[in-house]
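Heads up: the structure comes next, in structure tokens.
A single protein chain has been omitted from the complex, and every remaining protein chain is retained in its original position.
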Amino acid sequence: MRTVLERWLFTAFAITLSVPALAQSGPIRIGAINPYSGPMALYGDEVSRGYQLAIDEANAKGGVLGRKIELIRGDAGNPQQGITAAEKLATQDNVDIFVGTYVSAVSNAASDTALRYSKLYWDTNALAADLTERGLPNFVRSGPYARSFADISVNGTKELLAPALGKSVKDLKVWIEHEDSIYGTSIAQRQKALLEKDGAKVVGVGAHNFRAIDLTDSILRAKGAAPDVWINTGYVPDGNLLLRTMRDQGFKPPAVMLVGTGDTPETLDALGADYLNGITVVGYPRPDQTETFGPGAAAYLAAYKKKYDRDPIAPQGMTAYVGMQILLEAVAAAGSTDMEKVRAAAAKMDKPAKSYATGFGVKFDQQFQNERAFPTVVQWQSGKVVTVYPKEAAQPGVKLISLQRQ
Amino acid sequence: METFLNILVSGILLGGIYSLVSIGLNLIFGVVRIVNFAQGEFVMLAMYATFFLSTLGIGPYYAVFVVAPLMFVFGLAVQRLVLQPLQNEPMMQIFATFGLLILLENAVLALTRGEGLSLAGPYSRVVIDLFGLKASGVRVIVFVAATAIAIALMLFLHRTMAGKAIRAVIQDRQGARLMGINVERTYLLTFALGSALAGVAGALLAPIYTLSPYIGGNFILAAFAVVVLGGLGSVPGAYIGGLAVGLMESFAGYYVDPALKQAIWFIIFVAVLIVRPSGLLGRAGAEEVGLRAEAP
Partner (left out) sequence: MKPPTLPYALEAPPPAFARALAAHAGLLLLSAVPLALLWSNPYWVNVLAYTYLFAALAAAWNIIGGFGGQFSLGHGVFFAFGAYAVARLHLDLGVTPLLALIPAGALAAIVALMISWPTFRLRGPFFAIATMAINEACFALANYADSLTGGPRGILIPFRAGIANLIFIERWKYALLMFCFMVIVVLIVVALRRSRLGHYLLAVRADEDAARAAGINTLAVKLKGMALSAALTGVGGGLFAMYVRVLDPPTLFALPDIGVKFALISLIGGIGTIMGPVVGALLIVPLESYLRGTLGGAIPGGHLIVLGVILVAASLFLKRGIVGGASSAWNWARRRT
């Protein structure tokens, strides 16, 4: 590990020598690498809107280090495009720092390219665990990742669903469904391991493709196993199709939990408020939680509505917004945009949970994964999503309503 | 047993979806000899048109009577302006339809930002329950429509002059031309008809799915497989091929693994093709035609 790191550092050093130092004036330029075209375009765009809102906020206060901040977008939907976008941002647009990324494979290739220019790659939204495990000297992840989602979904199952169903975890039968890319697969694998460790019975694990035309087979398989809890990690189109098929096939597991998506109007439009009532969703923290848990969440919501003239489509944007805030604080503390100095400043940051709009705190582990960034659990209640877990995130008076499917 | 029957029903209904998408594609493929890569995007366009009409209070089963004619006109325009000038360049036609595919997908993405849209309405919740056998109402409608369209199209092709002209062109372009059939006009009519059928498919499928600009791509490969499996230009072939693919997919998904169902039926598809290159109901030798240009 150590020798790999050294080689990286040497590489970075060698390149630093060959690139003429740019004048430390003018705006701080931040390159945002995300898919802005292709099937993930909507979410890439939402994430970058979050960055823009945090930047607007900082610029209104005079910027950072006395410099204004400017966001430049780089469109990438696969690793090859990730490299090209990072090259363009580094050499044509002369960005100082990179942020991203809605697609993990893109983050992987783009951060690697950023290192060639000794630029920090500050990831706010990518989920794959191996991004931080690589030990790249320019990589930081401020948001939750696959493991956090798996952990919270399992904790939520134990602490919320099992008591509500009146069962102990050891008697719980769980079906784990997931889409078959790295996102769903890595979360499902960890869910299975954790649930089995706690003595729950995983009655089946099903994988499906998010572009599938029909998912009746997946639902009938789960129905045959008669689970108490049915957990699905997926995207919007497949998640909606699964729920619709479930309704058609009369499959009514006592509790349904969705992970990652399923908390947006896209799902409400497809299924209707009545059907969704009681379904829980493990997702990125939402702007509708308490101010004590997420100070600034209401202000974010107001700023989003003002700038884009509608409600946020997905909560991913707020996690990106907070990620950008943490980055700018680290830059201010470092007094520089230099990757090593910012990382050193970030390593010193120690903020308790509930410091940001998402309820995150800041404490980076050795691999520069933020240990205090977690998703929350929400529940559909009469056509609205309401934050129910952790308890302190829930608005006063909010209770878990019956999970039972009608 | 009940599970088996449920799988059977869901396979047949899925087959209805595939048949509906494939019939128009097969007509175009069989007559105009174009591999229309953009056919899935035609369906996608029709879905968005149906969604737009639903926001005006027009349900999908009324919207189909607006969307299908619109797609007919759209098909006329595409055939006349893009594909007809390329009639003797079959490979460039593939290229052009691929360009159309990219264009249509991204035009819709730019207009909608890619937000997943669903038709609101009570119809998608109707479930027919027969002794524990469950069938979603909207899917049953798709199946009935696919069957009706297959029959109507058969009647059209066998009973009307225009239909007979189309069949003549399927069988022998040269011969048809010698018999005084206006081949270009037949192409135009067929391509437009195939587009209109994509319009019908889009309107009827809209209540089943969450719309995205890329949804057309989810149908197209299966539809191509159905067309080839059924046989070039054969309407009953496309219908039965669709059912076969739907059943294979359902049974492979349930009894083997949903993650492998695509791989399994694609492999079966290639295997069938190798044993019977002309497809299940295709005219033997049709596959020999190849991507060749017609002599001017």
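Here the chain labels run A and B in written order, and each chain numbers its own residues starting at 1.
Simple rule for what comes next: a contact is a pair of C-beta atoms (placed from the backbone, for glycine too) under 8 Å apart; a residue touches a chain by one contact, two chains touch by 3 or more.
These figures come from a predicted structure and were not determined experimentally.
The hidden chain makes contact, of the residues B:Val126, B:Ala148, B:Ala162 or B:Ile267, with B:Ile267.
Of the listed positions B:Leu5, B:Ala107 or B:Val144, the one in contact with the omitted chain in the full complex is B:Ala107. Within the whole complex, the absent chain has one touching residue among A:Ser186, A:Thr261 or A:Gln381, and that is A:Ser186. Remark: the omitted chain is touched by one listed residue; of A:Ala41, A:Ile69 or A:Val140 this is A:Ala41.
Within the complete assembly, residues 4, 7-8, 11, 14-15, 36-38, 41-42, 45, 72-75, 78-81, 83-85, 87-88, 90-92, 105, 108-109, 112, 116, 128, 130, 134, 180-182, 185-186, 209 of chain A touch the chain that is not shown. Taking the whole complex into account, chain B touches the unshown chain at residues 29, 33, 35, 82, 85-86, 88-96, 98-107, 109-110, 113-114, 174, 213, 221, 224-225, 227-228, 259-260, 262-263, 266-267, 269-270, 273-274, 277, 287-293, 295-296.
Here, only the chains that are shown with their structure count from here on.
Centres computed as Cα averages put chain A at a distance of 38 Å from chain B.
Taken in their complex, chain A has these residues touching chain B: 37-39, 41-42, 45, 180, 206-209, 211-218, 220-221, 224, 236-237, 240-241, 244-245, 247-250, 266, 269-270, 272, 275, 313. Remark: chain B residues 3, 6-7, 10, 14, 17-18, 106, 109, 113-118, 120, 124-125, 127, 129, 134-136, 139, 208-210, 212, 214-215, 217-219, 222, 246, 249-250, 253-254, 257-259, 261-262 touch chain A in the complex.
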